[in-house]
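Only a single protein chain was left out; the remaining protein chains are all shown in position.
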Amino acid sequence: MSKIQTFSSFVKRLIIVIIGLLITLTLLFSLLAYFVPSVKELQNILLSSIGNPSLMLNYLDQKGFGLNSLFFKVAVFPGFTWAALIAAEIIWFERKFLAKMQMRVGPLYAGKIAGLLQPIADVVKLVFKEIITPSSSDKWFFLSIPIIITSIAAALLAVLPVSEGWIIMRSDVSVLIIFAIVGFVPIAVLLGGWASNSKYPFIGALRGLHQMIAFEIPMLISTLGVVLVTGTLDLVNIVYTQSNVWFILLMPIGAFVFFSCMIIELERIPFDLPEAESEIASGYLTEYTSMAFGNIQLAIYIRFYAMAGIFTTMFLGGWYGPQILPNGFEIANQVIWFTIKTLLVMILAIVLRGVNPRVRIDLLLRMGWSSLLILSFANLFLVILILQTELIQMVGV
Amino acid sequence: MSKLSLSVGPQHPGSGHMRIILTLSGDYIIEAIPDPGYVHRGEEKLAEYRTYIQNIPHLERPVLLDATGAIFPYILAVEDLMNIIVPERAQFIRVIMAELNRIISHLYYMAIYGIFMGHSTMFMWPVGDREVFIDLANNIAGQRVSYAFLVPGGVRNDMPEIVKERAEKACNYFEKHLIEYERIFMNNPLFEKRTKGVGILSKQDAIRLGVVGPTLRASGVKSDVRKDDTYSVYDQLDFEIPVSNACDSWSRAWIHMEEMRQSMSIIRQCLKRIPAGPVKLNLKQIKVPPGESFSRVEAARGTLSYYLISDGGKVPYRVRIMTPSFRNLITIPNIMKGVMLADMPPTYWGIDYWPVEADR
Partner (left out) sequence: MLETSNTESTLIEREQKLAADLKSRFDDVLEITIKPKRIKIKVKLEKLLDTANYINNNLGFDHSTSVSGVDYPNSKEFEVVYHLSTYGREDIRDIVIALSTRISRDEPKTQSLISIWPSVEYSERETFEMFGIIFVGHPKLEKLLLPEDWNDIPPLRKDFKPPGR
């Protein structure tokens, strides 16, 4: 075909393409409708739901995509879309809050009020940039890392109990699943740095590896305290056990250790050593551009939301809270309380960001392998003591 | 452990416009070789092709953050050769501008220190407060950053009356805010852990290597050109020189903060004592007789000195500029030994190294 030289020829080409597509698709659809019965059914539903929309909902229920199905839970709520929305708005909130602490304004123009749509504007910008892979890197490996990291973050969402019925997968060993997934993150970071085949990502990846491995152990031991009290590894049962008193009151040291380890595992400032911008030029993220970078950032914030949700489940009583909505809306009430508590945990992590400079790797590792480990063991012993003296029965757990 | 050779090059967020070639063993630096020269513009050569007045905006450019401190010794050298005496009011205005520039440059120092430590609040607050003082300099000299305000024989224009109350307001606001800086930035346990005991430069080394500025005063030598080799009206003013014996990065940052306090006190004294009168001599033309002159001044970063040779013509014969950054460059191989890679940018910025000024 001839090259497009002017705008009018572009419009001509566009119209030709659109008309051609329409004709081809209509022919294909009617052909299939004649031979494949489910497509005929779909055609009927499509035409009749113009007048009566509930027919469409019933049809979706029947096919397994309805409001109570697994697909809905995974894709929309409480799964990926919900988490992505919360992650996007937490990015906005973090930037605005940090700006107020630093005597400036923050996002202001995107969206009508106070720059609310700024993260979405950033994602759209990232989509239009070019994905560059360094020539000496292992290309397919390099590009698969963002997908791996996003999958890890999304997998964590699977066990998060947003309310009594809304949980994607309820299993007897949820806590083990969480730690298995969290344990995979350092490997992904190391692979990302290695596949870039350059010095700064390598240094950043090694730092990430050291940091994350060192802090999984105190996190595990502080969780052990919770598991000992409840006697189960199932997250939903852990929430049921907190119906009278929250675990943060029973084991404050354990909650503190878990919170610290959570912030360090998530590489949040002041612990963002693997991506320390002024020292090693973005660390293991140096060579990632455009949507690869955008994916990893989204994954980081989804993981932030997921870990904060896990903290809420284990120490802050999950979805329990006084009934603020009228009766009949219990589930919505539970969802609201869960979301409020998770957001409070995230805000606390954001406040830390404005006040401290970055920590150095040797100071961090020294703290992890000595102070936090000792604290978590102390917490464990305290919990065992409380269990032995039957204090638990008194508080009605 | 095997050695890694890393080039913290000009394209690096933690390096500025120069290159340091590091040899690492694990995470510790065992050798650091600086490689300046990326912003060399030939200022000394070009100064020989411009008249004495045309040189004033030209020679301010290398040290742009501290423009008054950059041009002050040049003016003093020219006036020394011409053998003229500057009116008193002009001298006070010069000192006010010099001290304002000192505060502006030190605030920029604190801001970039914050960036290298990974502390974004430590970047935003000083840069925001710097605007207050830049506006004040704007009121006096007519420009925000590069003034061309000092001329041989005085200053170009008189200071408007409103500057007195605005300067008072600015100094009051900033003195209160400086206390907050100490609490959040200097006494932050993480900041202390990362900078105390890092980048040690002993007193003998400092004297032997001829180091200048706050780096020298952080190593225990109480030396400041404003007191040692006094010029302009500094002998009529009452101020202190902060000194520390700790020789590390933390004390260098602390000295910058204390100097800002002293500068504000100097500005207040000048505004009280400034007499009325003319602000420049009405020279018909700048005619510099043949001779040589060496003059030095305490710029914000240290001692800036000019060696000016004139042969009686319209343009200078030789202009030799010696900036504090170039003199402090020699400490980089010394202080980097044994420092961890993460602490390299704050340590090199701690000696107040500005690449444009070192390369001229």
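As written, the chains take the letters A and B, and residue 1 is the first residue of each chain.
The criterion applied here is as follows: a residue touches a chain if its C-beta (ideal position, glycine included) is under 8 Å from a C-beta of that chain, and two chains touch if they have at least 3 such contacts.
Worth saying up front: this structure is predicted, and the values here are computed from it rather than measured.
Student: Wait, the hidden chain, what does it touch out of the ones we have here?
Tutor: Among the chains that are shown, those touched by the missing chain are B.
Student: Decide which residue listed in B:148, B:163, B:178 or B:209 touches the omitted chain of the complex.
Tutor: If we include the chain that is not displayed, B:209 is the one touching it.
Student: Quick one: say which of B:3, B:45, B:196 or B:287 touches the chain that got left out.
Tutor: Missing-chain contact among the listed residues: B:45.
Student: To test your reading of the contact rule: which positions on chain B touch the chain that is missing from view?
Tutor: So the residues of chain B touching the unseen chain are 36-37, 40, 42, 44-46, 49, 207-210, 216, 221, 223, 228-230, 292-294, 296, 303, 305, 307, 309, 317-318, 320, 322, 326-327, 329-330, 359-360.
Following the convention adopted for this analysis, only the chains that are shown with their structure count from here on.
Student: Take the average of all CA coordinates in chain A, do the same for chain B, and state the distance between these two points in whole angstrom.
Tutor: Measuring from centre to centre gives 47 Å for this pair.
Student: Under the stated contact criterion, what part of chain B meets chain A in this complex?
Tutor: Touch residues, chain B against chain A: 4, 6, 12-14, 27, 114-122, 124-125, 128, 184, 188, 190-191, 193-194, 340-345.
Student: What part of chain A is in contact with chain B in the complex they form?
Tutor: 98, 101-104, 199, 203, 269-270, 272-273, 276-281, 354-363
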